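Only one protein chain is missing from this complex, and each of the others stays in its spot.
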Amino acid sequence: MAQEHAAPIHGEDEGTTTGLNHRKMLMWAFLGSDCMFFGSLIATYLVYQGKSLEGPLPIDVFDIPVTSISTFVLLMSSMSMVLAYSALTKNNMKGFRIWMISTAIMGSTFIGFQVYEFSSFATHHVEIDCVNPGELTKYEQHIFDDGCSSGEAHAESHEGLKPQTNLFGTTFYTLTGFHGAHVTLGVVWLLSLLLLSFKKGVITPEKNLDVDLAALYWHFVDVVWIVIFTVVYLFGVFPGF
Amino acid sequence: MRLQKTSKTSFLLAATLLTLLITACYPDHNQSTFDPQGPVASRQLGIFWWIFIGGMIVFVLVEAALIYAMIKFRARSEFDNPAQTHGNNRLEIIWTAIPAILLLIIMVPTIDTLFYMYEAPKLHQPNHTLEVIGHQWWFEFRYPDPNNPEKEIVTANEVYIPVGYPVPINLGSVDVIHSFWVPKLAGKTDMVPGEENYMWFEADVPGEYYGQCAEYCGTSHANMKFKVIAVPENEFNAWLQTQAASAFESSDALVQEGAGVFKSAGCTGCHATKTVVNKGSTGRVGPNLAHVASRRDLAAGMLSNANENGIVNDALLQENLRTWLQDPNEVKPGNLMSSGAQVYTDPDKKLSEEQISQLVHYLSSLK
Amino acid sequence: MSQELSAEEHTGHPTAGQYFRIAVILCVITAVEVGVFYVEFLGHWMIPILFILSASKFTLVAMYYMHLKFDHKLFTYLFVAGFILAALIISFLLLLFGVYS
Partner (left out) sequence: MSTFPISIPRPVHPTGIWNWVTTIDHKRIGILYGVTAFLMFLSGGVEAILMRVQLAGPELDIVSAAVYNQLFTMHGTTMIFLAVMPLSAAFFNFVIPLQIGARDVAFPRLNAFSYWTFLAGALMLKLSWIGGATDAGWFGYAPLTSVAQNPGTGIDFWIISLQILGVASLAAAFNFIVTIINMRAPGMTMMRLPLFTWMSFITAILLVLAFPVITVALIELTFDRYFMFNFFNVANGGSVVLWQHLFWVFGHPEVYILILPAMGIVSEVIPVFSKKPLFGYKTVVLAGAIIAFMGWMVWSHHMFTVGLGAVANAVFTVTTMLIAVPTGIKVFNWLGTIWGGSIRFTTPMLYSLGFIAMFLIGGISGVMHAVSASDAQQQDTYFIPAHLHYVLFGGAIMAILSGIFYWFPKYSGKMFNERQGKISFWLLMIGQNVTFFPMHFVGLDGMPRRIYTYAGNMGWDFWNGVATGGVLILLIGFLLVMDNIGRHWKNGEPAPPDPWDGRTLEWSIPSPPPEYNFEEIPIVRGLDDWWATKQGDSYKEIPASGGSGENGHNIHLPQPSYWPFVSAAGLFIAAYGVVFNDLLIPWGLAAIGLTIGFVGVYAWSLEPVNDPEEDSTH
């Protein structure tokens, strides 16, 4: 057989040795590589887990119910992404666009949650009633010891959690920040596909590869979050860890 | 049997040859790893010879086969048509197994030695744990104070150890990673800021052992040396006692003036002249100078004050002190004294010749 | 190789309904995770439980949403190589830093 084209056009799979598409293979190799990227960041986070010299610590700032909601949103965005792809392959352009936009919206919602979370951590403020302190975390105990010694009624912390504050801040913001950057890039990608889908003949049931690739990326970002949510948030607040 | 004999002979031959090659031309090999003077270095050299023999066997066999094949199978004509063999499973298995077995054999003594290096030796005498703290670019040494177990005594760049006793060593650093290495006594261990490392060594015979920082640590890494001086136990105890004493105060006028300059020129900001400190207290930026005049070298091995017998020569010492104080950066590029002391950074505060002389007198009195 | 590898892509992809069911499972697992998290008597057992739960979510998404289950094995190899190696390195590092000791 003679190969007509040295480089196949979008989506064409014939003419490759394995019958698999070049770009799709590239995407999977990239995702494998990105595993090592996040793996290194997670390794750094875990190695430094519990090694911060001062607070605030995960237990002081994490709000599991809130993060659960944003996790839920990201999971749902994965579903709507897969439904968008499914709609496209069935030539349901309207469905495709609806699911695409909802994926992008959920992605943005997730980012919104993260922005909220970051800013609330950065301005994390505790005020402790010196007379009746209640149950205190290590960090709060520290503030209590420092602030209540001279007979005041309240003790408060001044600094929130910034990346510079302690190892937890450093590793937490870097890890989740890079995940957030991945999500942001994904949203931009999804939106450009959505825009392109209004041009004739660019995204069609046959030429679905562009969407397929974006979907793979999107699910990967979701999967990484599944790991982060467990390892960072749930384990982070777990007292014995 | 015969094989053993031949390999033993050839090993001896190779070992002698190698040692000769390395050491033949020069008398001084102050940091040679082939001249171990303590049990740790000996064990390490022993394991080196093991792996060296193994390596030599492989080296000789493979290179010989290569050269033999190159000669034997060189093309004799354009039209040679050698048999197109594709492989041989039995051979493949053999040359997988043999190296693996060889390596497994070497692993046993290796791991044994490894644990020996880390094992805390049984101390014949307590409380001689040496504390070494790395600074850019000099070594701070601490021993427990013989007169008060709550305290430590501090010295720098030169340390005594009792012959025949294992010396446990704790290693730390205040700035970057350094590495503590006295080749004739033991292999190196890094001094890592924020971490505490441990090693031990022992000297079999009295002597002066050269050491040098072995981890790249910035501009003057090459100039970060020290000496370990092994002496009999009673001498060691005497040394500890002299070190524990604070700086000697002379009534000589010139020395007195020098002591004054030492205070007024800001030297005390970085250098202490008292040696006894609280356990674990942070040291000063510069070496302790209480007994600087008793050390065989100045500035971490840069300038030698001693004659061949290790006796400090006063004239030499004074000359060296003068050289150092005139321009430390000339002696040791990048050192933190010339970049940190006002007398060197601020031209208005520059030491006058007279002040230097006074300082030299003062410092050389600090035996 | 070309014969063995020849494509059988786009066969047996799940339907929208199946995708939806998987989403429900994912949500349930997440809910259980958060729930388990508040059950105090589990103590240290919480760690392996949470681990297994999140691993199953991971697998579900990778297999169905990323249709690794239906695509060519090669894609799985490319991805899993990175994933397993990352997991190995993380565990090695944790051991070396004595996090478990």
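Every chain is named by a letter (A, B and C) in the order it is written, and numbering of its residues begins at 1.
Just so it is clear, contacts are C-beta pairs under 8 Å (C-beta built on N, C-alpha and C of every residue); 3 or more make two chains touch, one makes a residue touch a chain.
What you see is a predicted model; the values in this text were computed from it and never measured.
With respect to the full assembly, the chain omitted from this view is in touch with A, B, C. Contact with the omitted chain, checked across B:100, B:238, B:253 or B:311, is made by B:100. Counting over the whole complex, chain B has residues 21-23, 25-34, 41, 43-45, 47-48, 50-52, 54-55, 58-59, 62-63, 65-66, 69-70, 73-76, 80-88, 91-92, 95-96, 99-100, 103, 106-107, 110-111, 113-118, 171, 175-177, 179, 181, 183, 186-190, 192-195, 197-198, 210, 212-223, 301, 333-334 touching the chain that is not drawn. Of the residues in chain A, those that touch the hidden partner chain are 1-7, 9-10, 16-18, 20, 22, 25-26, 29-30, 32-34, 36-37, 39-41, 43-44, 47-48, 51-53, 163-164, 166-167, 169-171, 174, 199.
Chain C meets the missing chain through residues 1-2, 74, 78, 81-82, 85, 88-89, 93, 96-97.
We adopt the following convention: only the chains that are shown with their structure count from here on.
Mean C-alpha position of chain A lies 50 Å from that of chain B.
Residue positions of chain C with contacts to 2 or more other chains are absent. Considering their complex, residues 13, 17-20, 24-25, 28-29, 31-36, 38-40, 42-43, 46-47, 49, 64-65, 68, 71-72, 75-76, 78-79, 81-83, 86-87, 89, 215-216, 219-220, 222-223, 226-227, 229-231, 234-235, 237-238, 240-241 of chain A touch chain C.
Across the complex, chain C meets chain A through its residues 1-2, 5-7, 9, 13, 15-16, 19-20, 22-23, 26-27, 30, 33-34, 37, 43-44, 46-47, 50-51, 53-54, 57-58, 61-62, 64-66, 72, 74-75, 78-83, 85-87, 89-90, 93-94, 97, 99.
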